[in-house]
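Below is one structure. I have some questions about it.
The complex appears here minus one protein chain, its other protein chains still in place.
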Amino acid sequence: MGVDLTCELLGLRLRNPIVLASGILGTSASLLVRAAESGAGAVTSKSCGPRPRDGHSNPVAVDWGHGVINAIGLSNPGAGGEVALLMDARARLAPLGVPLIASIFGGTIAEYGEVAQIVASAGPDIIEVNISCPNVADEFGTPFAADGRSAAEVTEAVKAAVGPIPVSVKLAPNVPAISRIAASVVEAGADAITAINTMPGMVIDADAGRPVLSNRVGGISGPALKPIALRCVADVARAVDVPIIGTGGVMSGRDAAEILMAGATVVGVGTAVWYRGVTALGEIAVELEQFLGRAGYGDPAAIRGLIAYP
Amino acid sequence: MGVDLTCELLGLRLRNPIVLASGILGTSASLLVRAAESGAGAVTSKSCGPRPRDGHSNPVAVDWGHGVINAIGLSNPGAGGEVALLMDARARLAPLGVPLIASIFGGTIAEYGEVAQIVASAGPDIIEVNISCPNVADEFGTPFAADGRSAAEVTEAVKAAVGPIPVSVKLAPNVPAISRIAASVVEAGADAITAINTMPGMVIDADAGRPVLSNRVGGISGPALKPIALRCVADVARAVDVPIIGTGGVMSGRDAAEILMAGATVVGVGTAVWYRGVTALGEIAVELEQFLGRAGYGDPAAIRGLIAYP
Amino acid sequence: MHEVFTVVHVRAENYRTKTLILDRSLSAQPGQFVMAWLPGVDEKPLSIAAEAPLALTVVSVGPFSEALHGLGLGASVWVRGPLGHGFTLPDDPLGKRILLVGGGYGVAPLLFLARRARAVGCTVDVCIGARTSADVLLAASFSAVGAMLRITTEDGSAGSQGMVTQAVDEALRAERPYAVYACGPIGMLGAVEHQCKRYGLPHQLSWEAHMRCGMGLCGACEVHGRSAEGWLACHDGPVDRG
Partner (left out) sequence: MHEVFTVVHVRAENYRTKTLILDRSLSAQPGQFVMAWLPGVDEKPLSIAAEAPLALTVVSVGPFSEALHGLGLGASVWVRGPLGHGFTLPDDPLGKRILLVGGGYGVAPLLFLARRARAVGCTVDVCIGARTSADVLLAASFSAVGAMLRITTEDGSAGSQGMVTQAVDEALRAERPYAVYACGPIGMLGAVEHQCKRYGLPHQLSWEAHMRCGMGLCGACEVHGRSAEGWLACHDGPVDRG
C-alpha cells in the first residue's frame, strides 16, 4: 500500500511529519538547512530571547545512560541577531519546501511580546513559545509553564505581537495536569501546542560527589522521556482541539508512530540526533513510512489519536 | 577504612539505609519478612486505603526498556484487613531489628485521617502518606500531591490521627516546584518526606495501536526515574530540614550513594527488585558499603547532602 | 515490553484445547512461562509448550482462553517473557529415570520437559490424569518422544480408572525415579508433594497463582507454604525446586 507522508500543520504543507526540535542544530541558518537536507519536514530554531546570552559553562550536556540531560542555558544571539539568522534560513529553506518554526522565550510577559514582535519581522512560518523559563517577576522564579494563568498571559502577549503568524505554545511535563495548561493557552489564542519540553532532573557523579552539569540541574530528553511525552500528548489531545507537535524521546519511526497515536499531528525530534546523527531526521521519516505501509495505514493522519479515549 | 552502615531515621536505628519502597513485595507479612531477610534496613507495606480494592485488570506493569511502568491500581485489603497484616509483620520483623513503615492513602482528607487512625492501631514504626491519589472531592480529581494546601491538609489530618507515630509524606515528581509542597507538608507537621513516587507516563504498543496498561496511564519507575528523583531530593533537601527517604531509580549501591549525596537520609528501593531479584535489597546495601569504603567515607551520613548548594 | 508473535499453525489437542504455534522461537527452560497479551482482552500467564518455534497450549475455560482459541492463522499474540524459573534436570542425566505427573494444561510444559530430558538420555515416565478420555492431553506426543505413559481418568474411559496419584503410586513402586516433576491443579500437586515426601524423593512442582505484574514486584502471586517465606510464583517459580 502506498504511503503518503505529507501532512498539514496550521495551513502549511510538510513533506513529512518529522520536525527538528528547538535547541538542536538550530543555532544557524546553515544548521537549519542541514537538518532540512537530512530529511526533516520542518525545522525549529533554537529559542531566542530579548538579549544575547552565552549560556552556562561546561559541562552543559551528558548522556546518562537512558537519555541526555542538558543545561545549555539558552545561549542565543538575542532577538535582534536572530532576525538575520531566521531570514537567511527562510530564504534557503523555501526552495526545499521546509517550513521554519522560530522559537522564542522571555523573562517577563512583556519580554515575550517584544521578542515575538521582533522575531515575527523575519517572517517565520510558525512561532513557538518556550514557556519553560523562570518568570523573573515571580518571587520563586516559577516557570510560565507551571500554571495556566501565566501561560495564558504569555500566549496573549505573543499573539498580540505577531499578527497572522500562527503560534504554538510549548508545554512542560512537570505539572500535575498538563491538560489544564493546554486548555488555558488555547483559550488565550494558541493555534497549536508543542508537547513537551525536557523534564527537570539532576545527574550526579558519585566519584566527584557533585552534579555533572555546571548548572547542577538540567532537562532530561531522549529515551527516558518518551513515556512522559506520550502521556502528556495524550492528555493534551483530550483537552484541546488544535494541532500538537508531539516531542520527546522519539528515536525511531516506531516511536514517531506511537506519539502520533497518542494524538500528535507532527513529531518533534531532538536527542535522536545524538544517538543516530543528523541523518536521524530523514531516517525516522523513512522508518515511519515503512511502519505505516506494513501496518496498512495510508498516511500519518490515519493513526493520529488512535488510542483516543472512547 | 571500616564502614558503619547503620543509620538513624526518626529515632529508629536501621542496620543500613536501604528501605523497601511501598508497593513492592509489601502485600503480606511474609513478603515483608522476606525483604527484611534479603537485607533491607527497613520495609514499607503496600499503600492501604479505606476499603478493599482489587486494582486494575492486566496488563498492570511492563518493562519498557528504560524502566518500568505500572498501574496496579492500589489493590489492598482495606485498612481493617491491613491491621492484621501489619501486626503480624511487626511481630516477625522485630527480632530482625527491621522497622516497619505503613503506607496509607485516601480519596478525601477525612479518609486519610480514618485510614491513618486504623493503621496506627497496628503500631507501625512510621506511617508513610501516599498523596499521589486523586482527590475525589476535586472536580478534576487532582492528586493531593499537586498543591501545597491539599497536601498540608492531608498531613494535618494524618498527624492528628496517629498520635506519637512519626509521619513521612510521600511526594510526587510531576509538580513545578516540589520544594514548595515539601515546605507546606513540613509546616503542617510532617516528620519526614519520602521523595519520590512514580512519574506519570504512558507506554504505547504501536502494533496494537493502544496503550499497554489496561489503565492506559501509569507510573514510571526504575532507571529512567533516577535523575528526576535526584533533582527532587536535592530540591526538597534545600527547602526543609527533616529526614528524606530518597526513592526513585536506585539500582545499585552507587545509585544509593548518589541519592544520599542529593540529600536523602535513607534510600528507598523498589523496581530494582525486578531487575535484580529480591536479593537486590541486601546487595545494594553491600555495594553502598563498598563504595563508601573505597571512597574513604565512614558512614552514609558522611555523604548526605554532599552536593548541597553553597 | 511485549513482542508480537504471529500464529502460523493451530493444532487441536482435544475438544477444548488448542496449541498455538507461533512464527518464531523464544529460548526458554521447560516450566517457564510467558505473559500473553491480547490487547483489549487480557494478559495472562501461559506455560511455554515448546520453544522452537514458541508454542502455547491453551485450554478454553473463560474469556481470555476463548479469545486465544478464536485466533486464526496470521493473528497476533503479544508475549513478554520467558519469565520465572522452570524445571531443572538432574546434573548427570544420562540413564536417570524421572517421573512426570500432569493434569490439565500442566501436561504441556511437561511435554517440553520430556523432550529435553529424552535428548540428554533420561528415561522418562509420565502419569497423566484427566476427568474423561476426552480431556486427556498430548498422550500421543509423549509416546512419540519415547516416554512411558500411564493414563488415569476419573470415569475410566481411558487408561485406569481413578486419580492420577494412583498411577503415581504404581510408578513409584515399580521403580524408584531419580526425581518427580509435576504440573497441574493445586489439589493434584498437594497429593503428589505428599507422596514424594513419603517416599523421600526430590520433586519439582509447578504452582499456579493469580499473576499481575509477572515481575516479582506486586506480590499478587505469592503462594504460601512453599520452600521460602514470601514465595512468588512469577519470580521464584512457577516451579518450586525445594
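Chains here go by letter, A, B and C, matching the order in which they are written, and residues are numbered from 1 within each.
Criterion: contacts are C-beta pairs under 8 Å (C-beta built on N, C-alpha and C of every residue); 3 or more make two chains touch, one makes a residue touch a chain.
Everything numeric in this text was worked out from a predicted model, so none of it was measured.
Note that the absent chain touches A when the full complex is taken as a whole.
When the whole complex is considered, the residue among A:L12, A:A42, A:I72 or A:I245 that touches the unshown chain is A:I72. Residue A:V62 is the one among A:V62, A:M87 or A:A301 that touches the chain not shown.
Touching residues on chain A toward the chain that is not drawn are 23-28, 30-35, 37, 46, 55, 57-65, 68, 70, 72, 75, 203, 205, 207-210, 212, 270-271, 273-274, 277-278.
We take it that only the chains that are shown with their structure count from here on.
The touch graph of these protein chains is an open line.
Located most centrally within the structure is B, per distance between chain CA means and the overall CA mean. Counting C-beta pairs in contact, the chain pair with the highest total is A-B.
Averaged C-alpha coordinates give centres for chain B and chain C that are 37 Å from one another. Centroid to centroid, with C-alpha atoms defining each point, chain A and chain C lie 51 Å apart.
Averaged Cα coordinates give chain A a centre that lies 33 Å from the centre of chain B.
Of all residues in chain A, none touches 2 or more other chains.
For chain C, the set of residues that touch two or more other chains is empty.
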